[in-house]
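Here is the structure we will look at.
Shown here: the complex without one of its protein chains, the others still in place.
After this line comes subunit A, so read on.
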Amino acid sequence: MPSLLHQFWVDLLQDLPRFTETLVKMPGADKETDLSERIESFLSELKRCGSGAGSLRGSAETARETTALLRRITAQARWGNAGDLMEIIRKEGRRMTAAQPSETTVGNMVRRVLKIIREEYARSRGSTEEADQQESLHKLLTSGGSSEDNFRQHFAHLKANVIEAINELLTELEGTTDNISMQALEHIHSNEVIMTIGRSRTVEAFLKDAARKRKFHVMVAECAPFCQGHEMATSLSKEDIETTVIPDAAIFAVMSRVNKVIIGTQTVLANGGLRAVNGTHTLALAAKHHSTPLIVCAPMFKLSPQFPNEEDTFHKFVSPHEVLPFTEGEILSKVNAHGPVFDYVPPELITLFISNIGGNAPSYIYRLMSELYHPEDHEL
């Protein structure tokens, strides 16, 4: 009984600022409506930004925005203990991923934040998350109920700690592109011929960074029908990199001259495969045929616990307008036109991943996965 009373007082004291605010402002609960408005606008933004090919805003930006929003939820939503908070985050996370299923970054960031909460909770309790994770068969048998029960304990400093950790995550996100491009000189040597496809901001930064010291030649496959390759080529040539644009059909023919293929990706899947822009599979097969190394520049936030067989959300088809313009009336009524955006690239075609924490082989992805995400969070 005394402990319960004590709990009540602690709660009250902690809620005091909000409590007085509510008193002053009447029962408006401004914060909450403001929060839900923000979430709503983010959701609709996500839904709409999916038009066109690939990620229009850059997934780095999406990752940052998602994390910032999750931080806001942590700070402003009403929750008493870690379990509540995780429930809230999970709920909002589900909605966010549903809004744009092809944008896996959002789900990844939600999982990262969930993992942070778990860790902070464990730290507050005095045990380490590491110990929790090593679940032996024996432990699984004896623990009985789900670990969720354990998150019911209240810690006064949990909120501040979680926000602090999310801030660290945000700082990490800010630096990803720089961290990746810093490794450029190790991979690109003088007078090499590099091939890439479409436009990836990471690859762009990577190549530009190498160009400061080295001279090399870049072949850009245009990536029809959206032709982001054109933008890529313009941007690279502005930095005085020798650039050639080739049609996608010429990838195989040109491959024999290429020393290295460097590409970006939309998602790195749990098996080490890629979900990348349309045409990447062709490129990867051509590279395999000529035994050209294929390097994938992918920041860690693109790593998703998704497997390629989860067919439903894997595809993304946009309006076929670019493939066959709407004005071609008579033809349109007789044919079906499709505008697919992504390709699946199997892991055996990939030589190396370069992420912000260094280079890894596709076979190591499973390990990174378990470091970044808690196994219980794979399914939101």
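Definition applied: a contact is a pair of C-beta atoms (placed from the backbone, for glycine too) under 8 Å apart; a residue touches a chain by one contact, two chains touch by 3 or more; residues count from 1.
Here is the rule we go by: contacts and distances are computed from a predicted model.
Name of the non-displayed chain as stated in its UniProt record, restricted to "Sorting nexin-2", "Translation initiation factor eIF2B subunit epsilon", "Alkylglycerone-phosphate synthase" or "4'-phosphopantetheine phosphatase": "Translation initiation factor eIF2B subunit epsilon".
The chain not shown here is touched by just one of A:Ala224, A:Ala337, A:Leu352 or A:Leu372, and that residue is A:Ala337.
Where subunit A meets the omitted chain, the residues involved are 33, 36-37, 40-41, 44-45, 47-53, 56-57, 98, 226, 311-312, 315, 317-322, 326-327, 329-330, 332-333, 336-339.
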